[in-house]
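I'd like to ask some things about the structure below.
One protein chain is absent from this view; the other protein chains keep their places.
Naming follows writing order (A and B), and every chain is counted from residue 1.
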Amino acid sequence: MRIVSADTGGALLTEDYEPVGLIATAAVLVDKPYRTATLSIVKYGNPFDYDMSGRQAVREEAFLAVELARKVRPDVIHLDSTLGGIEVRKLDGPTIDALTITDRGKEVWKDLAKDLQPLAKKFWEETGIEIIAIGKSSVPVRIAEIYSGIYTAKWAVEYARENGKAIVGLPRYMTVEIRPGKIYGESLDPREGGLFGEIEANTEGIGWEIYPNPLVRRFMVLEVWRE
Amino acid sequence: MRIVSADTGGALLTEDYEPVGLIATAAVLVDKPYRTATLSIVKYGNPFDYDMSGRQAVREEAFLAVELARKVRPDVIHLDSTLGGIEVRKLDGPTIDALTITDRGKEVWKDLAKDLQPLAKKFWEETGIEIIAIGKSSVPVRIAEIYSGIYTAKWAVEYARENGKAIVGLPRYMTVEIRPGKIYGESLDPREGGLFGEIEANTEGIGWEIYPNPLVRRFMVLEVWRE
Partner (left out) sequence: MRIVSADTGGALLTEDYEPVGLIATAAVLVDKPYRTATLSIVKYGNPFDYDMSGRQAVREEAFLAVELARKVRPDVIHLDSTLGGIEVRKLDGPTIDALTITDRGKEVWKDLAKDLQPLAKKFWEETGIEIIAIGKSSVPVRIAEIYSGIYTAKWAVEYARENGKAIVGLPRYMTVEIRPGKIYGESLDPREGGLFGEIEANTEGIGWEIYPNPLVRRFMVLEVWRE
């Protein structure tokens, strides 16, 4: 099964570990044996001007996933929104009202569906590929989350090269290593069965340190500086 | 403390990872240091004709646990049903009504208790051994779950030898290895302190692969084929 998914993660942090804004939306193509991506793309946000409500994230994830899916033609697209695996092209008002989610969630999805339902319907009509709102249960969604953390590390390297230093928070229980010419990342939860990723990056002249975020258990902080 | 417990797990899957039915109920004898079983037995279900409501599972687990307990005379029997550790022989109507579980759970247990309460009462009168509904808190129940996964792998090996191939889903966060003459399995959650199991099996002429189930995070898929 070839699956495309997308997720947003990684936050710029202050010296006191307060989040400023999210950094990276990653879309990935995942194929058997479902432990890493065979292809990935990224869209960087502006962490200094970020809508933290979460609505921006889901919309950009959907559009980025469709962008990747146009090229690689997967069997299905997984979105990080936990609506029980429903097809996004079917999300009209009455269907959203019938979901067993909070009233707030219904309101958000009625707004989101204005853009995403036509997107999903059009993409399905053109390609036969469904976009499903499967959420946290999906391994490709978790792999996209790990890639959003790896791209966040790349962003931090580039930011530090220009500005001297960057402190970023990674997505939940994952870590990264900055290696010569590449950035490697992996899940810290062995129950997930060994999920990891790697991208190329110019890592010359960069020092780094990774350690637990003291204020948010199970999340790691990456500090990067120009040497 | 010598404890007998039982649990059901492992599912036959389609090529698209959809569950067809459950495969194995395992009963185990667990003794100090409580990391594996000193004895195990199995009852295979028919995954092509399986009642997925969960009622069949608890009933078969209780009967299989009592079958093993008759031979090995443990101190106590643990069932995988989370009723706060109550003795099953005491489960009459008013007691079930007083439990802090859902109305649906009460209905199920009133039905189950018709068979299991007399079974537990008779077994206790004969042997003094209690059957308690302790559920997920019990380490022996988790060890039984791991053995149900190991026996599922054995079932898959035999099924593949006859039919060419099998795809099965293992119980939550555990993995297996098919070794010469045996099948080894272990928990993927290090917080559990190193739980594992092993059984003998004819593994000749069998190829296998294990990988994360892309649709159900933290669950592994085992594919087995005739070589």
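We take it that a residue touches a chain if its C-beta (ideal position, glycine included) is under 8 Å from a C-beta of that chain, and two chains touch if they have at least 3 such contacts.
None of these values were measured; they are calculated from a predicted model.
Chemist: If the hidden chain were put back, which of B:Ser137, B:Asn163 or B:Asn202 would touch it?
Modeler: Of the listed residues, the one touching the omitted chain is B:Ser137.
Chemist: Which of these, A:Ser81, A:Gln117, A:Ser148 or A:Thr175, touches the one chain of the complex that we don't see?
Modeler: A:Thr175
Chemist: Who touches the missing chain here, B:Pro33, B:Pro94 or B:Pro180?
Modeler: Of these options, the touching residue for the absent chain is B:Pro33.
Chemist: With the missing chain put back, which residues of subunit B would touch it? List them for me.
Modeler: 1, 3, 30, 32-35, 134, 136-140, 142, 189-195
Chemist: List the residues of subunit A that touch the chain left out of this view.
Modeler: 16-17, 172-173, 175, 188-190, 209, 211-218, 220
Keep this in mind: only the chains that are shown with their structure count from here on.
Chemist: For subunit A and subunit B, let me know how many angstrom lie between their CA-based centres, rounded off.
Modeler: One centre to the other, that is 36 Å.
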